[in-house]
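Sharing a structure below in structure tokens format, with a few things to ask.
Every protein chain of the complex appears in place save one, which is left out.
We call the chains A and B, going by the order they appear; numbering starts again at 1 in every chain.
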Amino acid sequence: MTATHTRPGMQLVPEGPGGERWILNYGPQHPATHTVFRMVLELDGERIVSSVTHVGYLHSGFEKLGEVLDYDQYVVIVDRMNYVSPIANGIAWHTACERLFGIEPTPRCKAIRTICAELARIQDHLLNVGVAGLDLGGFTAFLYGFNAREAIYDLFEQLSGSRFHTSYTRVGGVSMDMPDGWPANVKRFLRELPRALDDVEALLTKNRIFIERTRGIGYLSPEDAVAWGVTGPVARASGVRRDLRKDEPYLCYADNWDGRGSPAVDFKVPVSRLGDVYARYLIRLEEMRQSAHIIEQLIDNIPPGPVDVTDEKLPLPDKREVFFSIEGLIHHFERIMTNRGFRPPVGEAYGANETANGELGYYVVSDGGRCPYRARTRPPSFFQYQVFDRIVVGHQISDIPPILNSLNIIAAELDR
Amino acid sequence: MKAWGSSTSSVVQVLRDRFPEIDFAPGALRPDEAGPAAQIGVRVPADRLVEVMRFLRDDPRTRFEQLVDLTCVDYLNFPGARDRYGVIYSLLSITWNHRLWVKCFVNDPDPCVPSVCGVWKGAEWPEREVYDMFGIRFEGHPDLRRILTWEGFDAHPLRKDYPVTGRGERERFARVTRETA
Partner (left out) sequence: MELNRIASMGDPQPPVPGQPAGTDDVLLTRLDRLVEAIRRHTVNWSRKNSLWPLPFATACCGIELMATGASRFDIARFGAEAMRFSPRQSDLLIVAGRVAIKMMPILQRLYVQMCEPKWVISMGACACTGGVFDAYATVQGIDQFMPVDVYVPGCPPRPETLLEGVMAIQRIVERDGVRPSAARGQGLRIVVGPA
């Protein structure tokens, strides 16, 4: 097994009379572990012979909290899972909830959610690509990436009121409709994004040091990717042709998403056969460009109309109705009081989205009450980190930061 | 672009043909949902689990190459539940683009399920997590130990009889003060 995970020309030094192995503890406090993971490495000089990862250093009890918070309150917690693209978690959570409730959001809501999901994807990949440079010592790539992310934060702040954890989605809709100047700001961002991506590419893509440190490193075969449950850019970099947006379309990725025959948004999904860190970096860059293309197609075509579903008593009513009409007041109380609230059907549902990290799914079990009976997150980072122990064998210690970064492990999603 | 579960009913038929003695009790995950887009779950008894899973992975008509998720639900307070723990496997076929949910029910005391690590390698950590959170033992697992909670913790937090705020574990630490540090 180790032979397939080494570069051509690399070989393991067998443990002979002169060879000694030693144990190194890597983390959980370490500059190159993105937040908190820990690996115990068995080393032969600089080469890693085996690695055992320990996780759980950020386990906060998310899934238990899902059993005491209702379907709209839980979006606050869910935002804090994949914290580099927070709004994507909320969109995926409410995709699953709406599948459970058996409702479909309005076309306007779908368009806004799709734009937000793609902005979140760009946000996630920008951080990953920036930190790909940072972990190898190229601080400027990090600054370029973060500068572009600040523009996305401004967009989310205008949309939802908060730059980071937006808690924007609700069952059946979103918390507030898009403000008037928002599409113009998004279009301005889309004009500036290619320049930011070109800056990062100019620093890294043809940089000899970057290539030498990432080509052939951390190879994952497509069979292993599928067997280990890996999805998303990591799997696509290994050659697995799978993207939920194309294979199980949802939101605006499906044909006739607005009920009037609009086609699905047009975009390409990059797939590579190289399977190494460099391939994952290239795929993320290309996915960002494709996301920008998706947003361009939607931003001028957001359908007018209500943003929340109107035929269920699900969304919170408008405040003018709450304050000035008795029906609005009753409707408001029916939704928020703890002995009332949501009344979903009894049953289970699984809803998944293709987020920047892979297939983010939620398995929601409902007993008819206002809180989920069980809110299970299917975290892509959890499945991707399993692979780490296998793909790092045979590499050197200094190969760990690029491999770890290319898997895009978010500790909060991993540990929940 | 296929809709979800469009060929899942044929999967259930294939399963029934191959294992006529098992009552799979197929049904939509949400009981009032019907139609081609419904998500289908089947029940498999624990003693036949690995055999059925291996068949599902290898048979060319089903080809569930990927185990998407492995989780558990504690049905202790669920209305109308007969068994306590339901271990739920979400399967995905990349070739045919369909999904299936397999449920295996076990009970106290000493809930135990055979491990599917031999079928899908990616089951290793999720099974450890189910062991950690629910206390279900997986026979044949290469390395069954706690994964998310800390050493010395002996409860299983996601069980329904464990309180959300815990039993005081989060208050039992030594204090480090400015004088002692």
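Heads up, the rule we're going with is that a residue touches a chain if its C-beta (ideal position, glycine included) is under 8 Å from a C-beta of that chain, and two chains touch if they have at least 3 such contacts.
This structure is a prediction, so every number in the text was calculated from the model and none was measured.
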Give the residue, chosen from B:Arg82, B:Arg145 or B:Arg170, that touches the chain omitted from the document. B:Arg170
Considering the complete complex, of A:Arg80, A:Lys313 or A:His331, the missing chain is touched by A:Arg80
In the full complex, which bits of chain B touch the chain not displayed? Write them out. 149-150, 153, 157, 162-167, 169-171, 173-179, 181
Quickly run down the residues of chain A that touch the omitted chain. 28-31, 35-36, 56-62, 64-65, 76-77, 80, 83-84, 86, 127, 142-143, 146-147, 149-150, 153, 163-165, 411-412, 415
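Assume only the chains that are shown with their structure count from here on.
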Per the centroid of Cα atoms for each chain, what is the distance between chain A and chain B, given in Å? 23
List the residues on chain B that touch chain A in their complex, please. 1-4, 28-33, 39, 41, 65-69, 71, 73-74, 77-79, 88, 90, 94, 97, 99, 101, 120-122, 124-126, 129, 133, 146-150, 157-158, 162, 164
Please name which positions on chain A make contact with chain B in the complex. 55-56, 59, 61, 63-65, 67-68, 99-100, 102, 224, 226-231, 240-242, 246-249, 254-255, 264, 345-350, 352, 359, 361, 363, 365, 367-368, 373-374, 376, 378, 382-383, 385-386, 415-416
